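Only one protein chain is missing; all other protein chains are in place.
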Amino acid sequence: MKYGITESVKTINSKIKIKDIVLDIVEKKANAIKYFLEGEEFKQAIIFGAYLSGSYIAHTLIKDCEEVIIVDIHPHLKDIIFDERIKFMDLNKLQLELRNKTTINPDLVVDLTGLGGISTDILSKLDPKVLIVEDPKGNYDKKITGIDNTSERISFGNKKGVLKTYRSSKVSKTSGTMTLVIDIITDACKTINEIDGVLYVIPNLKYFEGTIFHEKDVKKFLMELNTPAITVSSIDYVEYELDEALCKNISRVNSYVETI
Amino acid sequence: MKYGITESVKTINSKIKIKDIVLDIVEKKANAIKYFLEGEEFKQAIIFGAYLSGSYIAHTLIKDCEEVIIVDIHPHLKDIIFDERIKFMDLNKLQLELRNKTTINPDLVVDLTGLGGISTDILSKLDPKVLIVEDPKGNYDKKITGIDNTSERISFGNKKGVLKTYRSSKVSKTSGTMTLVIDIITDACKTINEIDGVLYVIPNLKYFEGTIFHEKDVKKFLMELNTPAITVSSIDYVEYELDEALCKNISRVNSYVETI
Amino acid sequence: MKYGITESVKTINSKIKIKDIVLDIVEKKANAIKYFLEGEEFKQAIIFGAYLSGSYIAHTLIKDCEEVIIVDIHPHLKDIIFDERIKFMDLNKLQLELRNKTTINPDLVVDLTGLGGISTDILSKLDPKVLIVEDPKGNYDKKITGIDNTSERISFGNKKGVLKTYRSSKVSKTSGTMTLVIDIITDACKTINEIDGVLYVIPNLKYFEGTIFHEKDVKKFLMELNTPAITVSSIDYVEYELDEALCKNISRVNSYVETI
Partner (left out) sequence: MKYGITESVKTINSKIKIKDIVLDIVEKKANAIKYFLEGEEFKQAIIFGAYLSGSYIAHTLIKDCEEVIIVDIHPHLKDIIFDERIKFMDLNKLQLELRNKTTINPDLVVDLTGLGGISTDILSKLDPKVLIVEDPKGNYDKKITGIDNTSERISFGNKKGVLKTYRSSKVSKTSGTMTLVIDIITDACKTINEIDGVLYVIPNLKYFEGTIFHEKDVKKFLMELNTPAITVSSIDYVEYELDEALCKNISRVNSYVETI
């Protein structure tokens, strides 16, 4: 707590940071995948897409896989992997390896690349025993539905599942972790602004994807997420109410794998 | 426009910057005051509160006043004054001057200090011909109404007016320029998120008052406001729609002086 | 509870009826007035406007007044008065009486007629010791503010107060009891629709003022208000949640008399 412009008004930050919300969502996605896999063990798992949930999902899969490889088109995303047991491979490298298919022969593939993601061509070459594709769609949006090709991607493998993530009774246009984080914080702000004595509410958001994809600075990106999700100007101490509103919104996130 | 994570998705900024919204609001406040003053001329005008509208209101009053002085409790806010003809005076300095009342004898006083602002004591000593007090209250909020003392402050002078600023049919808890800016941007984001093809919408907000009041860095504060108000991730070019949604929300701001 | 189309779905009504919400609001208005009057006693009180709060406010004032008269331009509104001790007078009758001013000499006048209500002329003739005028304005709306003339009406009497009623942090365009009831029910519906398992939510509203002002059927009007405020189609029993959402919204109503 700090004072605002005058001592009549306090500045209060949520204890919950943006990274806490990110973590909660990627955990839910990881749990949905683990539940679908029913404790099955794999020799080689390939995860397409390091950002934003890939790194964490890889981390939870490592227990049941001899090898977990994250493949991404952006080489600098190697830095987002925090578990040293996970291998990182550039998409170009993978395509080279695929020609002699000696080292690459996954029995589990998880495709998290979503809109404009990897070509179904690559998935068809890998043809794993188990394939999970993340559906990027959230609430119905005509144009997003128009460019989504989840149903084409999910045509390989024996056991097939589509990872879906929604906010119950709330609108999020995609299942992307960043979309969900933004919408959670924005919706919580609305609730908080209705608390008696609150002057204004600030969602501490910026275009974080610019830092990681245009500036290519993973460290800075992670630092930016290490920020209280919400700051308010208020007459009373409303720290508890800030976190409560965030928690309620976070709990609306549901992730599950639909068997195809 | 830049691409997002993949080339399927674009990143688009509003042309309207945060400072544009600030400027529009302070102009409305300044116009409301000028309309109330009906072209009357003054020898000495004192404005209490440099931030956020004070500096601009002073700038518009200088044409009809021989001397305009901004008084603020924070000496570093001198840097927010952009018109060289405006004098700045520390509140302590003013109180010293008031004892011998030789240089200080305003015929116009504008009190923009709001909640927890200057004491009515000072206003009573100045006892100007014309007194305008900004009402800090926006939509009804029990606690904000509880600590507001606008009605006490407006008890001096011959001609008295209360500056009121509201967003028509929308909730803003105070009439403060920062509150209005935050609520305008947040409400515009909601509208934009419903545009077909938009993935997510980011209000480019942070606790700007921390920069100016805690870091005491006016330059950095002004630079921070020089940022596109909103950034979106979208399938289509929606630049026009971003600015349109902002404009519609900006136009809801109404400022007027109520004669007492 | 009844089943819906199939037995999978239940139909649930709120226990809170529309008339309960009406009663809560008119009680708040009546209490605000009593608090302002500080237990003072009056010989003759005249209340302009029987609908919707007038009848109840008259009922609470009768304890401290020798005589309470409700004056209304609509003679059929006599039927809305439930307390037999209250007299009803047609506006035309009042104007006749005012010429010889023998029976009419109120020391308390409460004007609840709002937008397009009684002329200030009548108030000036009555010139009571205490005058209370209800401000019809809710949240700022340019056009409603444009036709409101509360400030002109409040120019008579020794002790003067303006009755104001707002919904904290929520938008209501007027302070009218019907406006507040509609907005409370509509806002509660939004919250209820976000409860897990709720299929749809119906605000049991119709243009009640048509019944009372166009059909001139007070009995039917009162019967129409004797209806559960909200009906939902839901998988679970959510009766408690319906009433809770309504209560939270009702508690946002604040009424007070501002001394002029």
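Just so it is clear, A, B and C label the chains in written order, and each chain counts residues from 1 on its own.
Please note the rule applied: a contact is a pair of C-beta atoms (placed from the backbone, for glycine too) under 8 Å apart; a residue touches a chain by one contact, two chains touch by 3 or more.
Everything numeric here is computed off the predicted structure, so don't read it as measured data.
Shown as candidates are C:24, C:134 or C:183; the residue that touches the absent chain is C:183.
Of the candidate positions C:34, C:87, C:173 or C:216, contact with the hidden chain is made by C:173. Interface note: of C:98, C:199 or C:247, the residue touching the hidden chain in the full complex is C:199. Hidden from this view is one chain, which touches subunit B at 168-170, 193-196. One chain of the complex is left out; on subunit C, the residues touching it are 2, 4-9, 11, 51, 113-117, 141-144, 147, 171, 173-174, 176, 178-179, 182-183, 186, 189-190, 193-194, 196-207, 209-210, 213-214, 231, 233, 235-236.
Remark: the residues of subunit A touching the chain excluded from display are 139-142, 166-171, 173, 254.
Please note the rule applied: only the chains that are shown with their structure count from here on.
Although subunit A and subunit B share one sequence, what matters here is the overlap of their interface residues, and that overlap exceeds half of the numbers used.
Taking the mean Cα position of each chain as its centre, A sits at the greatest distance from subunit C.
Overall, the chain located most centrally, as judged by its C-alpha mean against the mean of all protein C-alpha atoms, is B.
Centre-to-centre spacing of subunit B and subunit C amounts to 36 Å, using the average Cα coordinate of each chain. Subunit C has its Cα centroid 50 Å from the Cα centroid of subunit A. One inter-chain figure worth recording: subunit A and subunit B are separated by 38 Å, centre to centre, where each centre is the mean of the chain's CA atoms. Within subunit C, contacts with two or more other chains are made by residues 168-170.
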